[in-house]
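A single protein chain has been omitted; all remaining protein chains appear in their positions.
For clarity, chains are labelled A, B and C in written order, and residue numbers in each chain start from 1.
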Amino acid sequence: MRKLIGLLLLGAFAFYLVSLMPSVFSPQSRDHLETVGKPIIESAEQVSGSANVVTAIVVQYRGLDTLGEVTVLFVSALGVALLASSLKDRVFRSMFADDDGGFILQTGGRILLPFIVLIGVYIVAHGHLSPGGGFPGGVLIATAIFILLLTGQVSAMPHGLLNLLETLAGLGFIGLGALGFMGDNPSFLTNVLPKGQFMTLFSAGFIPFIYAMVGIKVASELTTVVSSLTEEGDAGTPKENHR
Amino acid sequence: MTLWIVLFLSILLILMALAAVFARSLASAVIILSALSLFTSLLFIMVAAPDVAITEAAIGSALTTVIFVLALYRTRTADRADSGSPKNSADEGALALRSTSEADHA
Amino acid sequence: MVSPLLFIIGPLGTAFLMILLNRRLVSLILALAVTLALGILALSWLPLTLQAAQPMVVASIPAPLGIPLSLDALGAGMAIIVALSALLVILYSSTYLRNDHAPVTYYAVVMLLLMASFGLVLTRDLFNLFVFFEILCISSYILVAWEQNSSALEASFKYMVLGSIGSTFMLVAIALAYRAAGSLAMADIAKAFSQANRGEVIVAAVLFLFGMGVEAAIFPVNTWLPDAHSSAPSSISALLSGFVIELSLVVLFRLGGTVFAQIHLLPVLQSIAIAGILVGEFSAFAQHEVKRTLAYSSIAQVGLMLFALSLGSPEGAQAGLLQLLMHAAAKSTLFLVAGYFILRTGSRFMEDYKGLGRRMPLSGLFFGLAALSLIGVPPFFGFFTKWGILQAAVNLGGTIAWIGITSILLGTTLEAIYLFRIFQILYAKGENDQVAEMEWPAVTAVALFVLVVVFGYFLLPVLTPVAGAAANALTNLF
Partner (left out) sequence: MISVPQVLYITSFLLILIGLYGVLTQRNLIRIVIALNVADSGINLLLVTLGYVDGGRVPIFTPGVQGAHMVDPVPQALVLTSIVIGFGVTALMLTLVMRIFAQRGTIDASRLRGLKW
């Protein structure tokens, strides 16, 4: 019976969208955009000073979306840490009961670790020049740390430190945004820092700093998420007092 | 030229989506899902969206797969713990596979 | 005047501080202080917004390029309801959740729920609305799964699946809107949709209706609500039933009135509302657990508000918003008191509360007053709001309006019966051993809610102009 409802629902959904296909989704003509993207591209250099227009949009034009996105990650990290804190089965202890991933895996991981972190930091720092930015860079740094976790070299993460990094980075993001209130027309997230020379590393005002905050936050949050899912007992909550 | 690449990738994507949702074993479904997200980021490159491609590759295929594997491992090991009988690692794999397939048909 | 962006930065910064300091008492004090401050901020902005809406700009970039925000009478009014009821519920949960294992996380997630609620009401950008809506949903998922027993976990998972399907549909609707308007600002999309061909607007409207409808507990997509509200901690059920679902309903309705104005959704919404009232009341009638009864009654009340809003007339919308305020106070009282009934007797079933009204006199009284107002018994606030809705429906006339009136009256009688049944149990002869009354924070919180419910009539002269200004804010996007 459920399969029937599923089919029925999706049939209607598909019929409607297919009937819209020709009129709505005709390919845009080649050389000009009618959307809001066109004025943004033209004003990107002057308003944000960032060569990567997508980064300019993510951090400045639609900065509130990114604030919301960082909050989404923050909430789901809190939720996962909370729910995972009572998963008592010693997952990783049993996984590595007899062998801890072997010598090759461990040394290979240790060699790879600095390079991946380097790439991650590079992507975060060059968010306003080349593709990538706080989110993929942060994820890369977190993946580098997972190598230690997944090869069993580290069993528990320093949750106090991760917790500190995560919240300080969040407060840093809000602080940088609040700088905007100091500018001539005060509003949140205005890019008041000097925009520097276009297309060079030290350009685009506060965008690199905000992306650095986002990178730190994403890296520490994802490490908390994965480590609270792999460590045993109430790993998600620092011991000294109740989270 | 790009049309042919996009056409090929799209057909591949749809087949993978079908495979991911209707795969026989759960483990292969998760692997196909991470491959699907990798090919989606390839498609993003073809559509001149490198930012999105990096993020999709980093979050979609690398990170989501880690969490899926953890979920798979936990639901499988807990299954064995319920059965309560101590197993040495030799036939652990066999039982694990069987219990996964059981979980599908139940 | 302090910038209304504080509605968004305030709770977020507090949540970060709480997790940083990681102390239970500090988090509680921070939570109370911030909700009170935001309530006062909303009150300070209210008189200004009554004359004209206060548009704001993020990152000093004008609307189509940047994200437009605007605080109007509806926004300020909802912000006051959200801030004050959150303040009282946090005060209540300070002792209700005494032996909880992660109190700091609890207060932090409630703060983020508040941030999302304020954001939903402020934003005038479709994708920004989606992001805040997603934060609201995820915080609700976590808070519903808070008790971590198997029924809470399953209820939360079911809620997440429905919510995710809803979000997927909303994103498709946003894609259609961006395609039609080339911009994400609601004003541009409204303009573009008014000229676009009807098929496109209908599909976008139905997708959005489904997406937001899950959270607004509209009839076909609210199967998650009874499980979620009955397995969540009572303070959370009070928040969810108090303002979270109403907020999504109001925001959804504002979109219906402005962005999707071209297609006449009103008759569709009215029939959905009537279905919601009937389904809610009949299923509440058949329940044995106190919180499931209250959850189904919330479905019916949301149906009632949707019916009032979808009458289309200004006095209908005004009566609906006043009903929203009354329901926030009355339903929160019922859930908060039910929380202590469960805490004291250890059972969720109404049969086990024999004589509890006599043994916990204050809670019994509060429960009674709130229930009477919910039914709409004359001296209480509920009577005037329900009467206003019936009045607006009569003035409108038409078959659907009359079907609505009969279903409201039928629903009210059913509501009276099942709430009276609870009274009978509460004041039945039987056990007389003394049961500890609610702790003082809970008593003050519930008492303040009951004040609104009992003396609502005297607040009417103040509330009607605000509700009137909020009602016309529903149909145009300042």
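Basically, contacts are C-beta pairs under 8 Å (C-beta built on N, C-alpha and C of every residue); 3 or more make two chains touch, one makes a residue touch a chain.
Fair warning: this is a prediction, and the values are worked out from it, not measured in the lab.
> Which shown chains does the chain we cannot see touch?
A, B, C
> Given that one chain is not shown, which residue among C:20, C:37 or C:153 touches it?
Of all options in C:20, C:37 or C:153, contact with the hidden chain holds for C:153.
> Of the listed residues A:76, A:106 or A:153, which contacts the missing chain in the full complex?
A:76
> Since one chain isn't shown, list which residues of subunit C touch it in the complete complex.
Per the touch rule, subunit C residues meeting the hidden chain are 127, 131, 134, 138, 141-142, 145, 148-151, 153-158, 160-161, 164-165, 167-168, 171-172, 174-175, 178-179, 184, 223, 227.
> Tell me, which residues in subunit B touch the chain that this view leaves out?
2-3, 6-7, 10, 13-14, 17-18, 20-22, 26, 29-30, 33, 36-37, 40, 43-44, 46-52, 55-56, 59-60, 63-64, 67-68, 70-72, 74-75, 78-79, 82, 103-104, 106
> Just the residue numbers, please: which parts of subunit A touch the chain that's not shown?
2-3, 5-7, 9-10, 13-14, 17-18, 21, 25, 27-31, 33, 35-38, 40-42, 44-45, 51-54, 57-58, 61-62, 65-66, 68-69, 72-73, 75-76, 79-80, 83-84, 86-89, 129-131, 135, 198-199, 225, 229
As a convention for this text, only the chains that are shown with their structure count from here on.
> When the centre of a chain is set as the mean of its C-alpha atoms, what distance in Å lies between subunit A and subunit B?
21
> So the centre of each chain is just the mean of its C-alpha atoms; given that, what is the distance between subunit B and subunit C in Å?
Computed from C-alpha means, the inter-chain centre distance equals 39 Å.
> Using mean CA coordinates as chain centres, what's the gap between subunit A and subunit C in Å?
Result: the chain centres lie 31 Å from each other.
> Which residue numbers or ranges of subunit A touch two or more of the other chains?
Where subunit A is concerned, no single residue meets two or more other chains.
> Residues of subunit C that touch two or more other chains: which are they?
Within subunit C, no residue touches at least two other chains.
> So in the complex, which bits of subunit B are touching subunit A?
Where subunit B meets subunit A, its residues are 50-51, 53-55, 57-59, 62-63, 66-67, 70, 73-74, 77-78, 81, 89.
> What residues on subunit C touch subunit A, complex-wise?
3, 5, 8-9, 12-13, 15-17, 19-20, 22-24, 56-61, 64-67, 69, 101-105, 108-109, 112, 115-116, 119, 123, 125, 127-128, 131-132, 134-135, 138-139, 141-142, 145, 148, 172, 176, 178-180, 182-184, 197, 199-200, 203
> Considering the complex alone, what residue numbers of subunit A touch subunit B?
Contacts found on subunit A: 52, 54-55, 87, 89, 91, 94-95, 97-98, 123, 131-133, 135-136, 139-140, 142-143, 146, 150, 222, 225-226, 229-230.
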